[in-house]
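Of the protein chains in this complex, one is absent; all others appear in place.
A and B are the chain letters, set down in written order, and residue numbers restart from 1 in every chain.
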Amino acid sequence: MTPLLLAQIGLTLFVFVMLLNSAAVMVYVERKVAAFLQQRLGPYRVGWQGVLQPLADIVKLMFKEELRPKAADAFLFALAPIIAATCAFAAFAVVPFGAETTFGGWLPEGLRLQVADVNVAILVVFAVASMSVYGIVLAGWSSNSKYSLLGGLRSSAQMISYELSYGLALASVLIIANSLSLTDIVNRQAGTWLGFIPRWLLFLQPIGFLIYMTAGIAETNRAPFDFPEAEQELVAGYHTEYSSMSFAMFFLAEYVNMVTVSAVATDLFLGGWHGPFLPESLGWIWFLIKVAAILFFYVWMRWTLPRYRYDQLMRFGWKVLLPVAVINLLVTAAGVLYFGL
Amino acid sequence: MVTLNHYLVLSAILFAIGTAGVFVRRNLITILLSIEIMLNAVNLTFVAFGRALGAAAGQIIVVFVMTVAAAEAAVGLAIVIALFRHRESLNPDSWTALKW
Partner (left out) sequence: MLFYVFAAVAIVASLLVIAQRNPIYSVLLLIASFGALSGLYVLLEAPFVAVIQIIVYAGAIMVLFLFVVMLLNAPHEETEYDERVHPLLRAGPMRFGAFLAAALAVELVWALTKGGESGAFPSGAISSVKTIGQLLFTDYAFAFEVTSVLILVAMVGAVVLARRETH
């Protein structure tokens, strides 16, 4: 049990626990921010300023009865939330969130703050995102109810359609960064131009960032693209028939997916853990700040914009976002060729 | 010691399983799935040989095979949908018009 192995295992557990915590924090943040945007107070009774509200929610969900429709396919019904939650956590495994650190000299060599250091990290994120479609499709199908089936099929069709633009935005970043490894892309963004503008890829790829965020919001089924799970439309869509912990797992999967999309966006476009004033080993603080900013943006979007209707959503994905992503890729490639970046 | 022969034997077995699926199953979609198994076995052979001979061509051909498999699955499934609309059955024994 070398110190490195212990540190690696500890890191994996730490990431897992932190993702669970992040989902709980997101529940609270979403309700508070929604409340303030709507000029009301939100939860304030449970604990100081309502911070124990997520705990109350989790306890309530745990004590609810676990239901299953009689005509539902038992195996698939149980499998769907497992696939959704597993893929959500697995996608974060290749996301680096800090520089190499030796924990103050305890380790012989630096341990990168990344659960698995793969040199095709971006593609792995994309692959696991494609697999999370199955959780939703199987949930819709196995519930054996028309609302679930419609919601499931629509949601998965939406996710597949926006995966294309997602991939093309990633490809534009790859052309500039010349590497598939997320750590290399982050390290390329260290330093500043002119002394005060950070070398983020956001400034080289503004449209790419917008495409990525739009596709990311559509991938995680959040507003304004959350038609398939809208309460007014489809009685909560594919997770209509789920209750108690299975329902909690779908929500957990959704929040962890949000965190993953924000983390990957931070790594690709906002410079990851590089920032002024702090030493490199404390870079994870900057990472947290940037991810928190993007998550706030996510919540803000949800409670500000009206929802797209399904055919508007699909038309936007295929007829607007995909051509823009392709043109962005072409312009990026031309720029790299001309300016020799 | 895992050698090239191990991979070749594995892909031979997978290919035979796919062939058995095409012969035995009487459901159009399962037949298409068996064809996908066969294509995957071939992919495995290509990558194994590419690694053994130190050539990147193995992986490149695999990219092409995957693309062709995707196109073939799409068109095959479209045909299955069109056939199903006609006769409400996925059994290939229902379409015997060309038999003498």
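Criterion: a residue touches a chain if its C-beta (ideal position, glycine included) is under 8 Å from a C-beta of that chain, and two chains touch if they have at least 3 such contacts.
The structure displayed is predicted, hence computed values, not measured ones.
For the chain that does not appear, the touching partners among the shown chains are A, B. The chain not shown here touches chain B at positions 1-10, 12-21, 23-27, 29-30, 32-34, 36-37, 40, 43-44, 47-48, 50-52, 54-60, 62-64, 66-75, 77-82, 84-85, 89-91, 93.
Seen across the whole complex, the unshown chain contacts chain A at 73, 76, 118-120, 123-124, 126-128, 130-131, 133-134, 137, 141, 149, 153, 156, 160, 180.
The rule is short, and it goes like this: only the chains that are shown with their structure count from here on.
Centre-to-centre separation of chain A and chain B, using mean CA positions: 34 Å.
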